[in-house]
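Of the protein chains in this complex, one is absent; all others appear in place.
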Amino acid sequence: MSSTIHKTHISVAQNASGRNLNVPVYTIDSGQPGPNVYIQSSIHGAEVQGNVVIFHLIKALQAQTISGKVTLVPNCNPVGTNIKAGEYTLGRFDPVNGTNWNRGYHYDETAVTEFATTVSQDESMASITARFKSHLLDGIQAKKQRPWGLGLAQQLNLRLQTMAAQADIVLDLHNGPVSTRHLYVPEYLHASATLFSIPHVIFIPNHFAGALDEATFCPWWTLADILSKRYDREYDFGIAAFTLEMGSQEVIDFTDGKQDAASIMAYLRTQGVLPECKLQPSNMRRVGVYLNDYKTLFTDFGGMVEYVAQPGEYIQAGQPLARVLNIDDLDTEDAVQTINAPCDLIPMLHFPSASVLSGTQLYKCFTEYFVITERTD
Amino acid sequence: MSSTIHKTHISVAQNASGRNLNVPVYTIDSGQPGPNVYIQSSIHGAEVQGNVVIFHLIKALQAQTISGKVTLVPNCNPVGTNIKAGEYTLGRFDPVNGTNWNRGYHYDETAVTEFATTVSQDESMASITARFKSHLLDGIQAKKQRPWGLGLAQQLNLRLQTMAAQADIVLDLHNGPVSTRHLYVPEYLHASATLFSIPHVIFIPNHFAGALDEATFCPWWTLADILSKRYDREYDFGIAAFTLEMGSQEVIDFTDGKQDAASIMAYLRTQGVLPECKLQPSNMRRVGVYLNDYKTLFTDFGGMVEYVAQPGEYIQAGQPLARVLNIDDLDTEDAVQTINAPCDLIPMLHFPSASVLSGTQLYKCFTEYFVITERTD
Amino acid sequence: MSSTIHKTHISVAQNASGRNLNVPVYTIDSGQPGPNVYIQSSIHGAEVQGNVVIFHLIKALQAQTISGKVTLVPNCNPVGTNIKAGEYTLGRFDPVNGTNWNRGYHYDETAVTEFATTVSQDESMASITARFKSHLLDGIQAKKQRPWGLGLAQQLNLRLQTMAAQADIVLDLHNGPVSTRHLYVPEYLHASATLFSIPHVIFIPNHFAGALDEATFCPWWTLADILSKRYDREYDFGIAAFTLEMGSQEVIDFTDGKQDAASIMAYLRTQGVLPECKLQPSNMRRVGVYLNDYKTLFTDFGGMVEYVAQPGEYIQAGQPLARVLNIDDLDTEDAVQTINAPCDLIPMLHFPSASVLSGTQLYKCFTEYFVITERTD
Partner (left out) sequence: MSSTIHKTHISVAQNASGRNLNVPVYTIDSGQPGPNVYIQSSIHGAEVQGNVVIFHLIKALQAQTISGKVTLVPNCNPVGTNIKAGEYTLGRFDPVNGTNWNRGYHYDETAVTEFATTVSQDESMASITARFKSHLLDGIQAKKQRPWGLGLAQQLNLRLQTMAAQADIVLDLHNGPVSTRHLYVPEYLHASATLFSIPHVIFIPNHFAGALDEATFCPWWTLADILSKRYDREYDFGIAAFTLEMGSQEVIDFTDGKQDAASIMAYLRTQGVLPECKLQPSNMRRVGVYLNDYKTLFTDFGGMVEYVAQPGEYIQAGQPLARVLNIDDLDTEDAVQTINAPCDLIPMLHFPSASVLSGTQLYKCFTEYFVITERTD
């Protein structure tokens, strides 16, 4: 079997020349029942590998029967991708005002609480779900039309969220600076951690800090919590949202991208999107951490850094993470200073430059981590 | 009479060469009773005019008798001042991660609530004040010593706050992009609005968003509120904090700076710092606004902009604020698009560049403003 | 009478999203004999006022009878216009490698020398002109097709030069940082200095440094010199090229733009392009300088600068140009350092930021200037 891709473009911003900045939207709509899936990549402009993953996904999905609908939006932030400062891409924040491109999605807890009051005990899940989706989209729409306007990052985010908010499954493809693969999973989807072929998992609470995954799951999680408490039964709306960190920024790798696409295909199969697909999540060791134990190590001093510990390595307390060269003391015992691991940890990523000021994020690390699955062969 | 200035330097950061970045601290300590005053400038690196104001203040204060102590910290962010990107200074946020340099000060509402439980009804104001200052400093100190470190902006902020938190009066000198003079006043100090020679005043609530003025007054305001409610009497700890916007960024003007220094001297006289000073706040029209009515106008489209409305001008609803040139329609009626005022307003500032993307902050405006004082001659 | 504008777009580059970056090309081709005129603006991305001038020119030209052809290319560098770094536009050079956007035009002196050998004494001016234009275009074309490719600035430059090299009159519209109006005139067109309403004129020699005006006139000037010497008579091919500096960068001003357009219309009238136009160059004082005497003043120290001397002001030797504030000496006699004019001069422009490192271009100044015309009423 095969499926047909439909391609459109949406305008997400205008540049200083007054030109629309367009984003391609690839859609496969099977017309058959099944989940509505939304996948985007490169909201941070230097995190481009997700575009390769979407390229391989499109190829793979075209060869499959689909149940439901899949929407894929590569390179979703054309502003971020195109801001160069020196040879690299300054893609993480708006160069005008420093706003992180992944912090302006919409979530209004009060609106959820208010909506909850309209749900009676005997309203069907389907009805609640349909009404709440519509309610969420109305909220996004209202925000887009504020009479005094909105900032660029927020405008961009809301246009993307208008698509994502209609989906049941949302995958936001990112990269770290120099990074190993890891996955953000909301705590209520704990079991989903084993459905991807990603060795490191961060479990996150029902807390909104502006990102797309949070903006997607927080309203449903909150609504489920309110209704479950009120009516003393489980409410599971089947909404899932994940942020996938597919390795390092500033890298395009077609071979890795094919594997990552296969990992996502296997997950989609478990969700009923690919009835004829045979792909399985890998048999692999998976290690998890709660967000509180996912720690950032800042340096207290500036200098030139060798990153000794590699992302994904198991490091014991006291082992060296980094060495810093002290330019003014090359002739003394203080020429090299070592930064040691404050506890047992696994670095997920490190800063991509060898030159750091004091207060730079050197590493982000799993601490107090635990095994989710062991490799069994 | 005259007073003696004492000068020291503190290190606020280290650069990538491993060198300390130092900030000068000028102090006049009279040894006489009186308020403790803290004044800093240029936390945003392109907002340099406050340094000229401090220059004139130092001259003027040296010629005065002082009651209490005055600490002046010009150019308090040497990182921000020294990041060039093109000819201008990229001083508003950390170029590495986009963090606004004025959002990392410390405030912990829970710590205030806890402290409040230790205050008995008959504890003297002097005792509460001394204990609470010490408590606040302990909180800052504890944060500085977090084992995993802190980001650069926060490290810088906390080192400055360690000085500011010891003061009774804190003045943070800023500039807008292209801007008229305006002043942020916490609502509980409403009456202070008339003590400066600044024509535009924004009254701000007890809400912490990370800035120095808020970090200074929020804990005392919160404590006063708790205790006033609990013991049913007024608590006024005499702590004042203001953000002064002294015109436009990227400008050094010695003549204007002298006037701004005189405005601050007049205010300090009203607070008992300058017993022999004769300076008075100007006889002038002052207009105020509540923070909710201080609105940002974003543009919905990109293009090249003429800023028609000048900062400080009274604009009526429907009058033109800006005109945008449309490069692709120079030969049609759509060549120029006009953005009109959505209501009566006074622009405080506008964006400093003629080229804007969609979602750019074109103007920040007083709406629903009211007269505080009229000029009487 | 009126003329009809024709509008097309050409692609001058591709961005990192793989999209073409287009530039509008407005053309009036009268079909009548007359000069071929090429006018472009904003090759430096922050120098946007020329776009307003072209807007007014299009309006004015539409109301005129044209002899010959006029091509207008506003916003000719969409890469430069759209690189923001902080609030300002980083438009002067390629942010990837620092290449000035106005230094990659093509000129090959050897090719001129070789062409000259093909000109016989009795070849008509029309024939030489036609053959040489074609020869120049071939050279540009050959360079564009180099098998290993070309850098971005050069690709952009050559695509624009392909249009400019077909013209008889080339006007390149620029702005200075903070600047008064001035005009670059090749020495062999000395008399043209009085045909614009621009008070300051720099006469430049037959030296190629990469800019469009030089790339336009150097080959014709060189050819005329060779042939004049060889055949001992005057060769004047009637090719003119000027760089017009229309005030300050980062400014859009419709009123000023209308005056600048009128100045260009008056010039075009003198060249026979506008047979029914009545506009005259202004009756005004014009001051000139040779390029050697157009001096850049660099500062030897870093600091915060007040620009005392305004662009266009007549400054005498020893008068103050700038004052620099010394942050570490606010309490001493060394707090302010004055930079005085080393000789009588007229500043054309100054640096647009108040914060400077050592070695910053503070001012560019006319020295040893002379009066070209005096105002006569």
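In order of appearance the chains are A, B and C, and numbering begins at 1 in each one.
Note that in this section a contact is a pair of C-beta atoms (placed from the backbone, for glycine too) under 8 Å apart; a residue touches a chain by one contact, two chains touch by 3 or more.
All of these numbers come straight from a predicted model, not from anything done at the bench.
Only one of the listed residues, A:54, A:164, A:346 or A:365, touches the absent chain: A:54.
Only one residue from C:13, C:137 or C:226 touches the chain missing from this view: C:13. Only one of the listed residues, C:8, C:97, C:118 or C:283, touches the absent chain: C:97. Not every partner is drawn; the one left out touches chain B at residues 15-17, 19, 22, 75, 78, 81-87, 89-90, 95-97. For chain C, the list of residues touching the undisplayed chain reads 13-19, 79, 85, 92-94, 96-100, 147-156, 295-304, 324, 326-328, 342, 355-361.
Even with one chain removed from view, chain A keeps its contact list with that chain: residues 5, 7, 9, 24, 26, 45-46, 48-49, 51-52, 54-55, 58, 62, 72, 74-75, 81-82, 84-92, 177, 250-254, 304-306, 323, 325, 327-328, 330-331, 335-336, 351-355, 357.
Everything that follows uses one rule, which is that only the chains that are shown with their structure count from here on.
Separating the centre of chain B from that of chain C, both taken as means of CA atoms, is a distance of 42 Å. The distance from the centre of chain A to the centre of chain B, each centre being the mean of the chain's C-alpha atoms, comes to 36 Å. In chain B, the residues that touch at least two other chains are 85, 92, 304, 327-328, 355, 357.
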